[in-house]
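All protein chains but one are shown at their positions in the complex.
Showing subunit A:
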Amino acid sequence: MPREDVAQFTIESVQVLSEDGTVDEGLVPSLTDDQLLDLYEGMKRSRRLDERAILLQRRGELGTYAPAIGQEAAQVGSALAMADDDWIVPSFRESPALLARGTPPHRILQYALGMEEGAEIPGGEGALPPAIPVGSQPLHAVGVGWGEALQGRSNVAVTYFGDGATSEGDVYEALNLAGVYDAQTVFVCQNNRYAISTRLENQTNAETLAQKAIAAGIEGIRVDGNDALGVYRVASEAIERAREGEPVLIEALTYRRSMHTTSDDPSVYRESAEEDEWEARDPIVRLQVYLDDRGVLDEGTKSEIDERIDAEIAEAIDRARESREEVDPADMFRYAYAEMPPELERQFDAFGGGADG
C-alpha cells in the first residue's frame, strides 16, 4: 500500500479534584489524613515563603527572586510522590518542590541573597542546585537516572522545567536520551502559560507539551496542575514506571499567578481578567475545600498550620540574614577546583586570602 498510517498517538489528561472541590472517587490516591495535611501544609509554606520573599526583595534585602505562586500543586504534589532517596533536579522556580523535599527555607533565601551556601548540597541529599539557564538541567536528571540504573539502584530523578524550556534543544536531547538509555527519570513540565512574556501560542504550535515525549519514544501524560491529588496520582505512577527504566514526561497545566521574577511586570503582557480567572482556580483553595468537606481540616488545624509556618519562615529569614553577615569573599577561590591550581593560588594570595589561611 503506497500510503498508510504507520503510527498513531493519543495524550491522556487527568483531573482528580475538580475546580469546585469535588473528587473523582475512582481516581483519588490513597493518602492518609496526615499525608493530605502534609500536601496542604507544603503548599501553604511555599506560598508564605514566596509572599515574604517578594516583600523582602521590594525592601532591597533580596536579589532577584522567582516566585512560584499558583504552581504549588504541580510541585508539592509531585515532590511528595517521590521516595526519600529519589533525586530532585530543579530549575530556578522550584521552591515548593524543594521545601516539600526537606530543603530548609533559609537555604532558598540564602540563594536569593546571592550566597552559594543556598546551593550547597550536603552528601546524600539527592538534589542538584537550581539551574538558571532555561531547560539545561533535564540532561543532568537523565545522567542521574541513568547513573542510578548503571549502579543497579532503583532511585529515580525528577526534574522540573517550564513551558518555555520545551523550545530549548537540550530538553529534546534529554527526552531522547532518557528513552535510549532507559533512564530512571521523570520530567515534570509545568505549563504555566508564559515564558516571561511569551505566551504558549508563541512558544509552540504543538497542541500539548506532553506530546513532546512521543517523538522521543517515551510516555507523555497531561494532568491538571492545579489539582494536587491529580498531580500526586500521575506523578506516583510515573515514578514507579521510571523505577523500571521507563521515563515519563508529565505536563502539568497550571498558571504562574505572580511575576516571572521580581524584575518582571506581568501587567504589561497579560490581562487582569485572565489573572482573576486563574485566581479562582487556586490550587491551595481547591484542596482546602476538599479537606474541609472531608473533615480533615478544621479551623483550629488551619490556624495551627498558619502559625507554625509563620514562625518557621520568620526564623529562616533571621537565619539567612545572620549568615549574610558571615560571608567570606575569599570562599570564591576555594571551590573552583578540588585543589587550587598555582595561578589561582597566586590570585588568591594577591586578594589577601592566603593571609588568614
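We adopt the following convention: a contact is a pair of C-beta atoms (placed from the backbone, for glycine too) under 8 Å apart; a residue touches a chain by one contact, two chains touch by 3 or more; residues count from 1.
Convention: contacts and distances are computed from a predicted model.
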{"item": "Per UniProt record, name of the chain withheld from view [\"Acetolactate synthase small subunit\", \"Type 2 DNA topoisomerase 6 subunit B\", \"Lrp/AsnC family transcriptional regulator\" or \"Alpha-ketoacid dehydrogenase subunit beta\"]", "value": "\"Alpha-ketoacid dehydrogenase subunit beta\""}
{"item": "Residue among A:14, A:139 or A:189 that touches the chain left out of view", "value": "A:139"}
{"item": "Which residue of A:55, A:83 or A:121 touches the chain not shown here", "value": "A:121"}
{"item": "Option touching the unshown chain, where A:174, A:210 or A:250 are the choices", "value": "A:174"}
{"item": "Contact footprint on subunit A, counting only the chain that is left out", "value": "87, 89, 116-117, 119-123, 128-129, 131-133, 136-137, 139-148, 150-151, 157, 169-170, 173-174, 176-177, 180-181, 331-332, 334-339, 341-344"}
